[in-house]
Structure formats: C-alpha cells, structure tokens
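Shown here: the complex without one of its protein chains, the others still in place.
Labels run A, B and C following the written order; every chain starts at residue 1.
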Amino acid sequence: MSDSISELTSQIQTFVDDRDWRKFHNAKDLAVAIAAEAGELMQHFVWQQEEQIEKRLEKNREEIASEIADVAILLFEFADNLGFKLGDVMQAKLAYNNVRYPVEKSRGNNLKYSEL
Amino acid sequence: MSDSISELTSQIQTFVDDRDWRKFHNAKDLAVAIAAEAGELMQHFVWQQEEQIEKRLEKNREEIASEIADVAILLFEFADNLGFKLGDVMQAKLAYNNVRYPVEKSRGNNLKYSEL
Amino acid sequence: MSDSISELTSQIQTFVDDRDWRKFHNAKDLAVAIAAEAGELMQHFVWQQEEQIEKRLEKNREEIASEIADVAILLFEFADNLGFKLGDVMQAKLAYNNVRYPVEKSRGNNLKYSEL
Partner (left out) sequence: MSDSISELTSQIQTFVDDRDWRKFHNAKDLAVAIAAEAGELMQHFVWQQEEQIEKRLEKNREEIASEIADVAILLFEFADNLGFKLGDVMQAKLAYNNVRYPVEKSRGNNLKYSEL
C-alpha cells in the first residue's frame, strides 16, 4: 500500500530497527541528513537556466527520483519519531497557508504572506 | 483522508492552482525552496549539544512540526509535477537501500554503503 | 586591516575564545552552521524570478550583507581550526578548476567539467 503514509512509515521504521540504527537517528542528525539530501536534490539544478531545466529533468530523471525518495524517507521517519502524524501536520499547515495566502490577494503573484 | 499521499497531493495542487502559482513552481525553484525549508528545519538544532536536543524539541515542537510540513508539502508537489508517485519512488529506494545496506553488515554501525 | 584573511581570522578566533565557545565549535557543528547560514542567504531568493532579483537585492541589501558575513566568519574559523590557510586552499582550487575548465572549452557555457 504505497499510498499510505502510515504504511510507508512503518516500513521505514522496520528498516531502521532491523539495522539497530535508531541510536544514530536522533532529531539533530535526522534534520542534518534531511538538509544534506535536499542539498543533493538541489545540486541537479545549480547554474541551470530556465531553458535547460526540462532537458536536465529528462537526463537525470532516475537520480532525481532517488533524491526525492531520500528526503521523503528521512522526513517520514523524523515526523514519526517526534510523534507527529505527517498527514495531519501537512493539513494543518495547508489550512494555515490558506489563511496567510488568501486566494484573491495571492493569485498570480509570488509575494510572501508578510508582503501581501 | 490525511494518510493518503495522493489525497494530500491533490489538496496541495488545488491550493497551488487556486493561486495560479504553477507558473512559479518550476523544478528548479521547487528544489531550491525544498532545500531552503530543510535549512530552516535544521536551524532548530544548530550548535545544540546532545543533551540539549530533547529540551529544544519540547520548546519548539510547533515550529518544528510546521517546518516538517513545509518540506513535505513542497516535496509532494515536486514528485507529482515530475510524474512520480512518491510512495512508489520511496518503496523503490527502500528496496535499493535494503540491498546496499544488508542487515548483517550494517547492523549497529553507521558506515556508508560504499564503506561496508 | 580588513583585507587580510589572517587578520580577520585572528579577530574571529579572539571573539570565539573570549566566549569560551571553542568547545562548541567542533568540525561537525561548524559545517552544519555554515550550511544553515548559507540556507538563510539563499532564502532571500526563493521563488524570485529573474526580473525580480535586482529589486530584491536593493531592498534587502543590509540583510544579505549580514548573511554573507555570517557564512564567511564561520568559514574562516573552520578553515583555521582544520589548520588550513584559506587563501592557499582557494588558490589551489582555482588552479585545479583552471585545469578542469579550460577556457576554450568552457567559454560561454555552463557545463560541468564532467560534461565538457
């Protein structure tokens, strides 16, 4: 059931526990690892100009999928370790963003909520 | 149904489309935003020593949940924009990691697969 | 003499030692702090489109200078802690880049050395 956050989280935690890695996966090291993996994902686009991005995506499609998975796997574990249901946290943030970025004010512009 | 990646992704894409933001959300800018949000998440742990982490988590629990959500929301959108099912990509990576990190070799140590 | 790397490094180390902070400034925490500060610097440009960058630079000129300084101060300390002369390390890398990116091959294009 790869669409279920809780199922995926359970698979991830089993993977970690099978290797006795929980002792390494404290909150700080997880946050650092997430940022490092997000940096690897971004690496694919460094210096790329607008018209080059599509080609880059085609060429590195597998690696990019793999980097996305790396960030997601760590993020699912992190949320779970802290006792959060990731989906609930995401919906709460979406609801909050809905207030901060009212459709009529933010439509078609990329201003930050503090600048609206 | 906040446990379903596809449901959450659909909510996120509606949020983006309601604001006509798809034109800003090219792959490069999404990757940059994900790395920036992951950096904000990491900020909570900069200079923190092992014995301080628990207190930090308690004190900043809400902000940390909010940063996790920020990374996750962008990551779900990114995967979807590239035509990936995030859960499938994650399971593929877990299966690959299972090969790279055999339980018997990686149990209890934090060596990289290339160092095992 | 604010043009001298060694003078600035000496000022930075005095600042750190005056506060007895050397015990916090191990290599890992310095590398994490540098990445976090570089993330803050990047924050100023998230979602910004080409035609918006100049205005952003004008508006946030002081903050951007401050973020650049944060990264630089930590980087100078880091290099010094590891026993490197930062300027020497930079010149060695420039010489190496000169070999990896021959002028005739890299002129006017943004290909990585591995793609030239």
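By our rule, a residue touches a chain if its C-beta (ideal position, glycine included) is under 8 Å from a C-beta of that chain, and two chains touch if they have at least 3 such contacts.
None of the values given here were measured: they were computed from a predicted structure.
Engineer: Wait, the hidden chain, what does it touch out of the ones we have here?
Structural biologist: Touch partners of the hidden chain, whole complex considered, are A, B, C.
Engineer: Using the document's contact rule, name the residues of chain A that touch the chain not shown here.
Structural biologist: 24, 29, 32-33, 35-36, 38-40, 42-43, 45-47, 49
Engineer: On chain B, where is the contact patch with the chain that was removed from view?
Structural biologist: Where chain B meets the chain not shown: residues 32, 35-36, 39, 47-50, 52, 110.
Engineer: What residues on chain C make contact with the chain left out of this view?
Structural biologist: Contacting residues on chain C, toward the hidden partner: 2-6, 8, 11-12, 15, 18-21, 24, 26-28, 31-32, 34-35, 37-39, 41-42, 44-45, 48, 50, 53, 56-57, 61, 64-66, 68-73, 75-76, 78-79, 82, 84-94, 96-98, 101, 103, 106-108, 110.
Assume only the chains that are shown with their structure count from here on.
Engineer: Could you please state the distance in Å, as a whole number, between where the Cα atoms of chain B are centred and where those of chain C are centred?
Structural biologist: So the centroids are 26 Å from each other.
Engineer: How many Å are there between the centre of chain A and the centre of chain B, using C-alpha atoms for each centre?
Structural biologist: 2
Engineer: Touching two or more other chains, which residues of chain C qualify?
Structural biologist: 32, 35-36, 39, 47, 49
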